[in-house]
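Removed from the display is one protein chain of the complex; every other protein chain stays in position.
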Amino acid sequence: MIQMSLIQIDNYGPWTVTPTPRNESDLQILQAELYADVQRQFATKKGLVFFTRFDNMLAVTNGINREDHFRIQRSIRNRYPITISMGVGTGKTPYESQKIATQVLQEKGGAQSSDRKEILAIDSLVNKEDSYVQMAHIDINGVTESLTDNVPAFDTNFMVNKAQHYLMTELIKKGALLFFIGGDNFMSPCNGLSPKQLKDIIEKIHKEIGIKHKAGVGRSDNAEDAAYSADLGLEVIRQGNNKEIVHVFKDE
Amino acid sequence: MIQMSLIQIDNYGPWTVTPTPRNESDLQILQAELYADVQRQFATKKGLVFFTRFDNMLAVTNGINREDHFRIQRSIRNRYPITISMGVGTGKTPYESQKIATQVLQEKGGAQSSDRKEILAIDSLVNKEDSYVQMAHIDINGVTESLTDNVPAFDTNFMVNKAQHYLMTELIKKGALLFFIGGDNFMSPCNGLSPKQLKDIIEKIHKEIGIKHKAGVGRSDNAEDAAYSADLGLEVIRQGNNKEIVHVFKDE
Amino acid sequence: MIQMSLIQIDNYGPWTVTPTPRNESDLQILQAELYADVQRQFATKKGLVFFTRFDNMLAVTNGINREDHFRIQRSIRNRYPITISMGVGTGKTPYESQKIATQVLQEKGGAQSSDRKEILAIDSLVNKEDSYVQMAHIDINGVTESLTDNVPAFDTNFMVNKAQHYLMTELIKKGALLFFIGGDNFMSPCNGLSPKQLKDIIEKIHKEIGIKHKAGVGRSDNAEDAAYSADLGLEVIRQGNNKEIVHVFKDE
Partner (left out) sequence: MIQMSLIQIDNYGPWTVTPTPRNESDLQILQAELYADVQRQFATKKGLVFFTRFDNMLAVTNGINREDHFRIQRSIRNRYPITISMGVGTGKTPYESQKIATQVLQEKGGAQSSDRKEILAIDSLVNKEDSYVQMAHIDINGVTESLTDNVPAFDTNFMVNKAQHYLMTELIKKGALLFFIGGDNFMSPCNGLSPKQLKDIIEKIHKEIGIKHKAGVGRSDNAEDAAYSADLGLEVIRQGNNKEIVHVFKDE
């Protein structure tokens, strides 16, 4: 079972334009620092947060309990001009978990309701015994040589965004999620996805748009260790000159 | 003329896996804080930075000179475990500017070259008289009501990413760029794009994928003021119940 | 028993002037952000860090184990241009604890040795049953009315620094420490100090230099809760119009 938390800034849209639109650079700094801050706090308990839409962030939070969530909310309230609400759900797939996490929060009121504030809505938490996270770290083969060092920066960005769109489209069908984590890297919480299925998706996208990915897969009872094993899986592929497409890392 | 700067972390990819892969949450925090930091420094001179791929950021930097760029590089070197290189270019369209900014930096060596470090490659700077920035602030109509409060968080994220992909695809043909700035918001540096062209793009995408956008457009001699006018343009559309699709804001 | 950790930047002095002196504002930002960062990480486990000399910070860390310390070290290494070493000690008084924490670290090499790096030297950790923290939150009576709103800002600063010097001088004799925490506020880890002794110190200083303090005292098995009770003790004194000098807060 994978546990996911939705972190949502309360009534953020209206705040950004009250009384007049706030300076865009200030909003960008606020959002990036809030993400970094929430990440650091979840990370001390081996969670992993994805910036998603910045005003709505999704996190894999196996092993992180009600009090931990509450303390993060309190810490944000004390240091930011905004507050956050959270929903928490668990499921067999990441898609299912975030769906439940969203629903329990939606039931408490709308994101732009001025009444709803600092909600902590927990549908369920994963037990230690059932805790299981599968992560795939996916990147694009040879992006620095073929793109970064050769085409305009925005074209590279466009290609990475295109890859993201195609990966998301396929993975969501299997109950897996996909998040951009910078550079040419994506992280996919993907409980329930087999290495074969992932390989097929990567090959399909290669045929469709000519972009070649590779993926390291890691498994653990928490997000941090699963992501680390996925990183190691990717290293194994690199050491083998990218001949493998998917490598599931296992400690021996 | 619009001036753009490419900000690139030196030799970042190799660093992230040396000697073993670094903790993913630490990398996420590092990237988000670096972005916030660079933003804050460019913003004191009315520039605006887009996070782009985090290890490669693009910024509109009209009015920001060589010494300003150098001081930002120095400040990053003194406080981060990494250094940054920058390329600066100017052009009639944002696409052209970033293309030149990329080229002058690429000529100094590869992004993952261990020799290339803290390059500041300036092709040209915009004069005060020629300085001109056009920005469009584009958002999705009614995203909170139709998506955020009703469908799973990841589905909303998926739709926003899809919108981004389609907008990028069309805008790049006209020499305009597009950056996600959080929520359901995009900022498009778009010198040379007419309001009619922008309206046509928005209507085309509505037909193709059923997502309805609106756009405020602002113009100034610097990024900050252009973005602010674009925000005000969007407010005008909202006050008119979203009947307009594109509004060019003009101070009267 | 109170547990204290010494957090020391490795070889920091030499780094600040290599190859030439680094920009002072950058160093100030680095130090303040490092403090904020270490604080946030210890705080997720109910520890409390004092900025002390910034390159050497002292923290009350009851309940925080070896792995927690190690993870903080790793996180700093991944995001800063410097690394940190730590020593941990326990004792009946805070003075004793920090003395041991310093010694175990000193034994591993000098603060400016280029060989010594990322040491984690733990003399002992407090058991759950023996864990006990007493904190006094001390402030100056009526500082806003008498000083902030009436005399030059630096004179107020001078008075607060003078108060700190006198408080430190007396408290250290009893095995208690004193840290400035901003405004006119001090926090004193003070296991072993009786309310009577604290009252005597405050009255002595009032006679000597004419500055009148008050103190809330809190007790718990961790730093956060002890500090919070100390805050509540101070609130009780304020509600009684500052007639009490020392109030030990007790939950009823």
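Each chain carries a letter (A, B and C) given by its place in the written order, and its residues are counted from 1.
As a working rule, a residue touches a chain if its C-beta (ideal position, glycine included) is under 8 Å from a C-beta of that chain, and two chains touch if they have at least 3 such contacts.
Note that the coordinates shown come from a computational prediction; the quantities given were computed from them, not determined experimentally.
Participant: What shown chains come into contact with the chain that's not displayed?
Facilitator: In the entire complex, chains touched by the missing one are A, B, C.
Participant: Would you mind spotting which of B:Arg71, B:Lys92, B:Lys204 or B:Lys250 touches the chain that isn't drawn?
Facilitator: From the options B:Arg71, B:Lys92, B:Lys204 or B:Lys250, the contact with the absent chain belongs to B:Arg71.
Participant: Residue by residue, what part of chain A touches the chain that was omitted?
Facilitator: These residues touch the chain not displayed: 22-23, 26-27, 29-30, 33, 74-75, 77-81.
Participant: I need the residue numbers on chain B that touch the omitted chain, in ascending order.
Facilitator: 37, 40-41, 43-45, 68, 71, 75
Participant: Applying the definition given at the start, please give the residues of chain C touching the unseen chain.
Facilitator: Contact residues on chain C toward the absent chain are 6, 8, 12-13, 17, 20-21, 23-29, 31-33, 35-36, 39-40, 42-43, 47-49, 51-56, 58, 95, 98-99, 101-103, 106, 110-112, 144-145, 148-158, 160-162, 164-165, 168-169, 172, 177, 181-184, 187, 224, 227-228, 231-232, 234-235.
Here is the rule we use: only the chains that are shown with their structure count from here on.
Participant: Averaging over Cα atoms per chain, report the distance between chain B and chain C in Å.
Facilitator: Those two chain centres are 42 Å apart.
Participant: Measure off the straight-line distance from the CA centroid of chain A to the CA centroid of chain C, and report it in whole Å.
Facilitator: Centre separation, chain A to chain C: 37 Å.
Participant: Just curious, how far off is chain B from chain A if you go by their C-alpha centres, in Å?
Facilitator: 21
Participant: Give the residues of chain A that touch two or more other chains, as numbers and ranges in rising order.
Facilitator: Counting only residues that touch two or more other chains, chain A contributes 40, 43.
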